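For this depiction, one protein chain was excluded, whereas all remaining protein chains were kept in their positions.
Chain lettering (A and B) follows the sequence in which the chains are written, and residue indices restart at 1 in each chain.
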Amino acid sequence: MSKLVGSVREAVQAVGLTDGMTISFHHHLRNGDYVLNMVLAEIAGMGLKDLNVNASSIFDVHEPIIEHIKKKVVTGLEVNYMGGKVGRAISEGILEKPVIFRSHGGRAGDMDRGAAKVDVAFIAAPCADDMGNMSGKYGPSACGSLGYAFSDAMCAKKVVVITDHLVPYPLLDCSIPEGYVDVVVQVDKIGDASRIVSGTTKITRDPVGLRIAYLASQVVKHSGYLKDGFSFQTGAGGASLAVAKYVEEMMEKEGIKGSFCMGGITGYLVSMMEKGYFETILDVQCFDLAAIASIRDNKNHQEISATRYASPAAKSCAVDSLDVVILGATQVDTDFNVNVHTDSNGYIMGGSGGHCDTAKGAKLAIVVAPLIRARLPLIVDQVLCKSTPGETIDVIVTQRGIAVNPKNQKLKEALIAAHLPVKDIRELKRMAEEIAGVPKAVTCTGRVVANVLYRDGTLMDTIRKKA
Amino acid sequence: MEIVKNAAAGTLESSDVLICVEPADTLQIEIQSVVAGQYMDAIRDAIEDVLAKAQIKTGKISAQDRGALDCVIRARMETAILRGGSQS
Partner (left out) sequence: MRRTMLFLPGNTPNMLINGDTLGADSIIYDLEDAVSPDEKDAARILVRNTLKYMRGKGCEIIIRINPIESDYWQADLEEVIPCKPDLIMPTKVGSGQDVQIVAEAITALEKRAGIPEGSVGILPLIETALGVEKAFDIASASPRVAGIFLGGEDLTADLHCKRTREGQEIFYSRCRLVCAARACGVEAYDTPFTDVEDMLGLEKDTQLAKSLGFSGKAVISPRHVETVNALFSPTMEEIEYAHDVMDAIEEGRRQGKGVISLRGKMIDAPIVKRATQVLEMERQMFGGEDV
């Protein structure tokens, strides 16, 4: 017996996909993903309509979905993140039904507890056998961890595995086992390797980014959390990595051994683990080749599912044990609410990802961002979209000062005692406006084009159509 | 002053502005900006102020703004005028 079928079309037929169903995709192939476009093109070609797409993230490579939306092949969209190209079209109102935005933990939680139902999961697998045992660690399109695909595999009614690297049964080192899989398809290519991962992820050379990173590392130092057993999450962006570098320097100087680091994993974090600064990496997603090699070869580098990473529906998850997380922001308001969904003009160009999950879980949530980005002040009276609630954010670090959430008075006192440039958040806002001028308020008054759900599934904010 | 030849100043990098000037019979100002929604009036004011100080009454001015601060817009305008202008 084999689950192998000859084509994507046969797979779609085999699982009985019909109009109006919900299909799901993961985003481990990031901007190199061919699978979402491939499957939607096939479905459109078969004349299916009115599908609801639950994709953990939509990138610019998925631009063809705009046509499928216009032709009503796709009439519903649920994501954790959406890149600027599709985001702009959504903001302009091409989709009638509001998009549902969740966080990484929220999506896993909603799937696990049945609040987000999936009829057919199409899982891009860099490596699989003909019974559907799959892994992201091997093959020409290797992506490392398959963390976001676990809930899809476990909760969808039917599961289709799409691979370009079919190996003889049994694939030993598999991430998701055959028991969840209905159908396996082999295709020429599931993605463009050069866009799935970057060769190396580099630390920023931008002086302002470095300054912000330095100040953030000082906040970490004086927060009291930087001691043996320290756990840490930072993003893959150049400025976030710079924080990791400064933190590493402090750990070296003080001889501190951390417990685990997490998040989008890069070679930089891998090297920190290899040098002994962290015992373990908990990896829900790899960002570069070094991370993929490490998750394959180093037993201390563990793949974890989105559920284990951040699901609020689980009895516990890894973000709950996190000491410090470094986060980004496009806007922050004077109540410390953070926007990572839209740009300053209100166009969708992002999403929570793990932002609100880690902010809630970590003991210290630090937002790093330039006070002014191409003339636009970071701090506003009210964010255009509340992605992460202010009560879960502890500190905003900019190159011109550090604002501490008033709920965290002890931290504020510690940072002042360390001679760090602590400022009231309103004072930072005023400084930015003095430099850049007071911006005219941007308003979005059209109908709702997206509902932003908090990680527990409750509605947190809406995003409106650009007039 | 008067704009007598085509000239440009600035770059398209973030926080900068590219200003192009060319001779024309009337005064025309075209502005594209990534922060048009927030700062269009301020950008126009800065450009017009530099033109007024240089007593330039005609010419085609185009600005492609990447979020330049007021002082940068003024600097690039002055440079473009210096390069394309002549004391009349």
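What we mean here is this: a residue touches a chain if its C-beta (ideal position, glycine included) is under 8 Å from a C-beta of that chain, and two chains touch if they have at least 3 such contacts.
If you're wondering where the values come from, they're calculated on a predicted model, not measured in any experiment.
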| item | value |
| --- | --- |
| Residue, one of B:I3, B:I31, B:I47 or B:V72, that touches the chain absent here | B:V72 |
| Which residue of A:S311, A:Q331, A:S344 or A:Q399 touches the chain not shown here | A:Q399 |
| Contact residue for the chain not shown (choose from A:L48, A:L210, A:A310 or A:A359) | A:L210 |
| For chain B, residues in touch with the removed chain | 9-10, 13-16, 68-72, 74-76, 78-79, 82-83 |
| Residue ranges of chain A at the interface with the undisplayed chain | 207-208, 210-211, 214, 249, 399-400, 419, 421, 435 |
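Basically, only the chains that are shown with their structure count from here on.
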| item | value |
| --- | --- |
| Interface residues, chain A side, partner chain B - complex | 344-345, 373-376, 435-437, 439-440, 442 |
| Chain B - residues contacting chain A, complex | 14-15, 34-35, 37-42, 66-70 |
